[in-house]
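Below you'll find the structure, written out as structure tokens, and then a few comments.
As you look at this complex, bear in mind that one protein chain is not there, while each of the others sits in place.
Letters A and B mark the chains as written, and numbering starts fresh at 1 in each.
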Amino acid sequence: MIDSGAVGRWVSAPGAYDIVTGKARYCPDLDFPGMLIGKLLYSPHARACIRRLDVTAARMIPGVIAVLTHADIPGENSYLYAEPDQPLLVVDEVRFQGDAVAAVAAIDEQTADAALRAIDVEYQALDGIFDPLAAMQAGAGQVVAGKDNIMMHKTYRTGDVAAALASAHVIVENTYRTQWAEHAFLETEGGVGLVDADGGVTVYSSCQAPHRDRMQIARALGLPESRVRVITPYIGGAFGGKDEAHVQIHAALLAHAARRPVRLIRGRRESILTHVKRHPFIVHCITAATRDGRLLAVKARAIVDAGPYSNATHEVLNKFGEFIGGPYTVKNLEIEKIAVRTNNPITGAFRGFGAPQAAFVYESQMDDLARKLGMDPLEIRLLNGVDTGTRMYTGVVVREGKAMKASLRRAAEMMGWQQRGELGRQPATHLRRGWGMATILKGSGMGRGLPDHAAVLLEMHRDGSVVLQSGAADMGQGIVTVLAQLAAESLGVEMSSVHVVRADTAQAPDAGASCASRQVMVSGNAVLRAAVPIRDSLLQVAAEKTGVARDRLVLHGGRLHVDGQAHDLTVAELARRALFRGYPLQSEGRYELEYPADAPEVTYRYSQEVFQFCTQIAQVLVDCETGQVAVERLVAVHDAGKMINPGGVYGQIEGGVAQGIGYALTEELRVTEGHTLNASLENYVIPMALDIPELEMDVLEMPEPLGAPLGAKGIAESPIIPTAPAIRNAILDAIGRPLYQLPMTAERVLSALDAAPCADPA
Amino acid sequence: MTDMDIRLTVNGRLQHAKAGVMRTLLTVLREDFGLTGTKDGCSSGDCGACVVVMNGQVVNSCMVLAAQADGSQVTTVEGLASNGELHPLQRAFGGTWAFQCGFCTPGMLVSCHALLSSNDNPSREEVLTAIAGNFCRCTGYQGVVNAVQQAAAELRSANAEAVLQHD
Partner (left out) sequence: MKNFTYYRPTSVDQALALLDTRWGTAELLAGGTDLHDLQKEYVAQPSRVVSLGGVNGLGGIAANDREVRIGAGVKLAEIAAHAAIRKHFPGLASAAGDVGGPQIRNMGTLGGNLCQRNRCWYFRDEHTNCLLKGGQRCFALEGENRYHAAFAQGHRCVIVNPSTLAPVLIALDATVEVQGPRGRNNVELAKFFRAPTGPTERETILAPNEMVTSVTIPVRGLANASYEVRQKQSYDWPLVQAAVSFTRQDGKVNAVKIVLGHVAPTPQVAEARGIAGRAVTEDTAAAAGRAAAEGAKPLSQTGYKIRLIEVAVKRALLIAAGQKRYWEA
């Protein structure tokens, strides 16, 4: 590949013009002739039996075209891609406040609303189970009949934890609690279903996994997948919250029943009430170390409130366990993972996928440990940090681990860590300033043992323009831009010559879900592979035309270069000639994340092996009279492997940190007896423009061997992971009080201060 | 009256619609006039995705009844470009990664455009205050600050040039 093409450059997103002019179309903007408005009726109860469900009156309202109950589902009345145990439309028992009971399609929003209100449902409210600890007890009622409330109970052990604990000089033992968090993507969940003349179904889906959606839609409709098509329009954010299916299947069902297009968009309140949340954890953690700060063992027990259905609970809890030892050399580790069913909100994927919760635990433990030992928080982390070649507690051998300590050192340097003695810690009587750090790891990719591949179709036309078909959903994270850059550079054309078709299952091969920070790695490498035969054809033609040996020829900026000098021949001209000669200018590139045959056995199943290492250091100002915490400075150093799109990388870091600040300080779903009280952006408190500091960022590029030749490893998730523990540790530094619960609201900070009002800084 | 004939000037063009009373300015813009640039993020004035300028003031169009907007002048994101030329703000947004998913961008652009019409050299604080009602979940707002300041600089030098030329 050549240098100085589109890769590594600050480029504009291909969709920029559409976005800044308002022309970009998201699901709510789509309109089709005869289109109806779809809505779902949700249970107001967290747990209830449905005694009667009568839709007759609703069906009779003029303008109401379809009303569906579970009886009207042609295929399977269940969804969730891993274990389909959530009903599309409830049969007899609602198990959380967002269970869907009926679906309507009508000529406009008001009529659809009227239809919902005309549906006669008689609920018999039942006592719900809202405390996971109570739900775990023998004799507790079953949340789902016939299924154990304990959805998962697994323990992973490595080394000899008991012996390590016995021999430890210092032990830190704490219980941590984290909250339900809401994705708050700005575009709520939506789908538009259309039925083709021949009975096939097309669904425009605001989603993260179009091919997987296709599978689920086909299942629900009782159609073969070949008759289902899923297209992603512009998507207004997802962050994991649209990984699982939401309303797209219902939109398809309604369209199928109504024989007309149906657009189904959730309102904001509905969205907060009914879609998955970040899992809340209760974690009891014991960390043991030698007197000079070397980690000996980590023993933890994690209990997760899963809500009634499985969603991504197994996966998230396993991911949590995979990282609970941190980016540290820990030989002895035990993690007991328990997931419990309740009638609380459903849970699922959210950026980080268990890693933010784990980081809050292990990085808080590290600072508590450092304080107990009188050690510098930086030194204790460097002492225990992994390196290239370290065998993790999961059995994974770190292939590229320089970034761990490099990010620590670089962040410390940018912050001025060695001069922290000069920090104005008490700018006023009741104000305290502090610095805190967190260094974390997160994996990219599905994990060893799980399929992790993507394919793309690439074609150059006779005028040199390029079309790229990828099944990778772009929710704003910028995969479309990255793929366009890679295609442009690989084929030697300008980015403006490359048209990336937004994921369409009828045209693009499966790229898998846009999750686990994987797309840049797998789809990016797929583009590189797809470009090879096309570039070959062009260079072959060029060699024939110029008589120059191929190794002196390069394609760049839309033109042939010979011995580094621009030549008259344009890529377009070469394309025309190549097609004339019958050389292929169309190819499919397929890439699978493969592990070397000699890779050592991994003891923790499905471990990820491509690591996003990063460190964040926060400076907070605590108002000891009110408990308010302001983040004054934040340094973030992230390893991206290789930056394809710097604008995108820095953007992901900024956005992830902003989410992390909310997760740390104010965001919390308030649920009582299974009812969410703050189902609005007014009461679910998210920091906005005046609450986020200007970040100081640096990006390391330590190419990922497993992701060769691309080297990029994806940094979609790492930015949100260290922020909460960094802020927690900064608060600890500022007021000398440790917090063990998220979010660290003013109330909780005040409670922590109650023991000793405005303690002197350590 | 339950149904109203409303007339308003949108992006310089007189438009009319027949609006049921429950409809908002946002739904009329989007559904009757096809101006789908302005978005609905919450329908309750908490997110700013629906921000438009109405009679010179930024408002949350999701909370303005269509009837209330009768007779008004409205500017949406679609009205920022002139004669097909993007406004410097739009170019700056596109060039400096002031967005990622783009859903907040129309409302954000309108708020920033309104700021620049009364402040030709806004500080970081001033930009953040102007967008305090525009929620963005993808970015950390710094890209917006950069874009606004870049556009402001461009506009100032264009104005300076225009003044020079006039002289």
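The criterion applied here is as follows: contacts are C-beta pairs under 8 Å (C-beta built on N, C-alpha and C of every residue); 3 or more make two chains touch, one makes a residue touch a chain.
These numbers were taken from a predicted model, which means no experiment stands behind them.
Across A:Lys337, A:Arg433 or A:Arg502, the residue that sits in touch with the chain not pictured is A:Arg433. Only one residue from A:Asp691, A:Glu717 or A:Asp733 touches the chain missing from this view: A:Asp691.
Take chain B: the residues that touch the chain left off the picture are 1-2, 4, 20-22, 24, 43-46, 48, 51, 57-60, 62-65, 67-68, 111, 114, 128-130, 132-134.
Against the chain not displayed here, chain A makes contact via residues 44, 110, 269, 424, 427-431, 433, 621, 623, 625-628, 632, 666, 670, 672, 677-678, 682-683, 685-691, 745-747, 750-751.
Methods note: only the chains that are shown with their structure count from here on.
Rounded to a whole number, the gap between the C-alpha centres of chain A and chain B is 30 angstrom.
Partner chain B is touched in their complex by these residues of chain A: 10, 12-13, 15-26, 28-29, 110, 183-188, 234-237, 239, 267-269, 475-478, 647-648, 650-652, 654-655, 657-659, 680-682, 686, 688-690, 692, 694-695.
Residues of chain B that touch chain A in their complex: 20, 22, 30, 35-44, 46-47, 49, 76-78, 80-81, 86, 90-91, 93-97, 99-106, 109, 124, 128-129, 131-145.
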